[in-house]
Structure formats: structure tokens, C-alpha cells
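Showing subunit A:
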Amino acid sequence: MLLSPVVGIAILLCLKEEQRFLIRAVALVAAGISFALSIYTFAGYDKELGGIQFVEKYDWVQAFGISYFVGVEGMNAPLLLLTGIVIFTGVLTMWELQHRVKEYFIFQLALVTGVFGVFMSYDLFFFFLFYEIAVVPMYVLILVWGSTRRIYAAMKLTLYLMAGSGLIIPGILLLYSSSGLFTFDMLKLHGVPFSPWIQNIAFVLLFLGFGVLAAVWPFHTWSPVGHVAAPTAVSMLHAGVLMKLGSFAILRVAMYLCPLGFQYWAQFMALLAAIGIVYGVFVGLAQTDLKYVIGYSSVSHMGIVSLGLATGTVDGLNGAVFQMFAHGVMTALFFSAVGFIYDRTHTREIHELGGFSRIMPVASAFFITAALCGAGVPGMASFWAELLVLVAAVKVFPLRGLLAIAALVVGALFALRVVQTTFYNEPNPKFAHFEDVSPFLGLPRMILIGFLVFFGIFPQYMLGLIKTSIVPFIQGL
Partner candidate 1 sequence: MPAFNQLNTYLYLAVILFCLGLYGVLSRRNLIAVLISVELMLNAASINFMAFNRFLAPHPAVGQIAALFIMAVAAAEAAIALSIIVALYRKLKSINIEQANELRG
Partner candidate 2 sequence: MPALDPLFVLCAACVILPLLSFGGIMIFTWRRPFLSLAVSLTASTACLLIAWYIFWQRWGDPTPLVLNVDWLVSDLVRVPFGFLLDPVSQLMLVLVATISFLIQIYSIGYMWGDPGFGRYYADLSLFAMAMLGLVISSGLLQLFICWELVGLASYLLIGFWYEKFSASEAGKKAFVVTRFGDIFFFMGLALLVIFYGSLDIASINAAAVAQKMEPWLLTTCALLIFGGICGKSAQFPIHVWLPDAMEGPTPVSALLHSATMVAAGVYLLTRIFPFFAASAPAMTYVLAVASLTYVLSSTVGMVARDIKQVWAYSTISQLAMMAMGLAAAGLAHGTLFAGYFHLTTHAGFKALLFLCAGAFIHHFGTNSFFMMSKGGAKKLTIPMVTVTIGALALAGIFPFSGFFSKELILGNLWHLDNKLWVGIGLLGAFLTAYYTFRVIFVLLFPRPEGHPAWEKYYEPVAGGHGHGHGHEEEEAHGHGHGGHGGDFPGHAPEWAINLPLIVLAGVTIILGFLQGTLERFLLGESHPHEMNYLLLVLAVGLALAGIALAWWDWGRKGAAWEGFLSRVPALENFFVQKWYMDHFWRWFLNAVIYNLFSKTFTYNDRRVVDGGVDAVALGCIGSGRFLSFLQTALLQLNLLFMVLVLAGVGIYLLMGR
């Protein structure tokens, strides 16, 4: 799975810019293979057996205890599936790209390699390495293929994330050096009983560092700006997958290695998360750029993930992982729908748009589906995730949980406001001549909707898988 994007990159490097179709085809095949493999690991994971499966482990630098150690378990399998879905649909979405096609797909595949690597690694060093691999191509992708204020956005995003990394490295090294084991293997480090103060410091460093990527309030401002500037598929990857890296890393590294630190900081985490949830919807309510709106809804939804993590209960963590998946697919759908409209109209100002349901009914249906999913309508995957998180949150942090529930109303208002101004009312005559989505371009969106609805109707299929690793995880805390 890790290999196929790499091979894809290698082949792309050999191709010429003129062979556009071939380039796209190679990128699509590479993405398709990872997609197929991610489905395979998701479906082929043996729930009865549990634990880490599909393990690959090679020693690399023995002196420092670095080894290449990847595997799949219940909590990352959904995220691998998510990445597979998003990259595959992302490549399809960018099919119409004309400018520097080759470089674009190379960077995109590089990004995905990093993402897959992070989700699968059980070695801290490789975890961090892949993390950086995933972050750096964003800069180029936004800078070269971006739109509104792209230089500012790319710079801001990269600096923000680098600042996050600046917190992560001391955290990792602190754990590494104080363990006395000279190993980066997370499973081994997990067994080390670190003293409470080390855990406290390491946890807050890691939490804030990864929290930047997870858009935890108040470190979220890079994300809407980044979304706005990035090209469609990059927004999809960025909001859909990259932000999940942060929250996944909090779960996998920070909480896993420093359980005491987690308990110490849980209240703080929940507070930030609850503020983020409420704050995101309210700010989003005042935005007029479609992508800003979605960006802030992401802030709010990622707040739900953090809130779920902060509860430290089986329900909360299940919900958090589920929400990572659901939100990833949902935002990807959001951005691909917006991207389609933007490509045609070259505006994302919601007051300028209007009546799109008349002009392009299918494209609008995609967006409306995503918006309803964002508003937490049952029958979509995110409903279950929010349900689990909120019930867990009310139990552990009653006040913050109730606050988050109350934010749901504003969330609904927020989603419907956008839908109403953009897609209902009288159509703007300026845009009346545009054609609707062709079946080919509709395909990636249909895939996304299919997954949303499938896991909305059969949540147990996903949740049973997540649970296999969450339950032992909680016992380990």
C-alpha cells in the first residue's frame, strides 16, 4: 500500500509533461491500487483475532533502535480506508487539471505516501518521518496550484505545522531518552512506566504539536486559510486526511505513551475541544466564502474528535475514530462539490451564487448531501460518531458535553444557511449556461456519498473494527 504511490511517483518522474493522459492514468492506477489495498486491509482484518495484523518489521539503524515497523489494527484501518478513498477520488477530481500536471500528481502521491506511513507506523522515528513527508508537499501544492492568497496561506500553513513539529521533536526525544531502552518502538515504549512529570511535559508538548495539525482551537487559523488557497483535491486531502493525522497522532502517540499525562491534561483538552466546537460553528456562520465556511465547519467537527479523545472512554474513542473517518469523507465530498462549482464560476462568494439547484441539480445534490451530513442527519456516518462522542462527553464532562450538543443547532443553522443561499432561490443569470456534472466527474462524488451512507446505515461494520483496538487501548491506559 505504501509502495504503490512511490512506484507511481517513480513512473511519473519518467514521463513527459505532454503525455497528460498517461500521467493521469498512472496516477489513477497508483491511487487505485492503494484504494484497493486499503479496502483489502479493512475488509480482510480479522476481528476475532484483534491486535496488529499485516505486520512488516525491518531493523534500520540498530544503534538508535530505529526499525521500519508497520501494521494495521482496528483504529487505523478505517483511516487507511479513508486515505484510500480520498486519494482515489482526489485524482479523479483533478482530472481536468491543465497546469503542470506531472508535478502535481507527483506531489500529491508523495503526500499520500506520508499519510499512509503515519497511519501505519509503529516506530516513533518513522512516524515522525512520514509525518513530515506528509506536511511538506502541502507547501508546494498550495503555492503552485493554489488560488486566493496562496503565498500567504502556504507560508502560514507550513510555518504553523513546523512550529508544531518543533514541539513534537522535544516531546519524542524526551520520551526516547528517558525510557533508557534506546528504541523508537512504540509498543516497547508503551511498557515503560515514565514518571508522572515526564509524562505531563511530554504529553502537553505532543498534544499541542499534533494539535496544530488537528486544528485544535486556538491553533486552527491556518486551516481555513489553507483550505481556501488550496486546489480542490488538495483541500480534500488536507481537510479529509491531513487533519486526521494530528488527531490520530494524539491518540496513538500522546495518549498511548503518556497515560498519566493524558489524565492530567484531559480536562484542558476537553475545554479546548468544546470551545472549538462552539467557536467553529459561530465563526462559520459569519463567513461568506464557501471554502471558509467548510473550513470552519471542519474546525468544529475536529473539535468533536478531540472531545471524544478527551473523554478517554471506549465510547468516546470509538466515536472519535469514527468521526475522523466520517468527517474525512464528508469534507472531501464538500470540497469536491465546491471545487466543481468554483472551476465553473470562478467565485465562491455565497451571495454571488444562488439557485444552483436549478442550474446543476446533481452537483448541488452532492453539496447538499454533504451539508446535511455535516448537520448531523441520521443515516449518514457522522451521525453515529457524534452520537457516541456526545453521550460519552456528557458522561465525563457534563457541562462541556451539553454545550457541544447545543452547538448542534447552530451547526444545523449554519449548514442550511449555506445551502439556502447557494443552491436555492432564483438562479444568478450569469451562471445559467453551465452544464451539470458529467457522469465521469460525478463518479468520485458518488463513491464518497456511497461510503457515507453505507456506514451510516451499517455503522457496526466499522465500529466493530474500531472497537477491537480501542478496548485493549483503554485497558492499557
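By definition in this document, a contact is a pair of C-beta atoms (placed from the backbone, for glycine too) under 8 Å apart; a residue touches a chain by one contact, two chains touch by 3 or more; residues count from 1.
On the choice of candidates, all candidates are chains of the complex that A comes from, given by their letters.
It should be emphasised that the depicted structure is a prediction, and the values quoted were computed from it without experimental measurement.
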Here the complex member from 1 or 2 that touches subunit A is candidate 2
Using the touch definition up top, name the residues of subunit A that touch candidate 2 in the complex. 156, 159-160, 218, 220-222, 279, 282-283, 285-287, 313-315, 318-319, 355, 357-358, 365, 372, 375, 377-379, 383-384, 387-388, 390-392, 394-395, 401-402, 405-406, 408-410, 412-413, 416-417, 420, 423-427, 459-460, 463-464, 467, 471
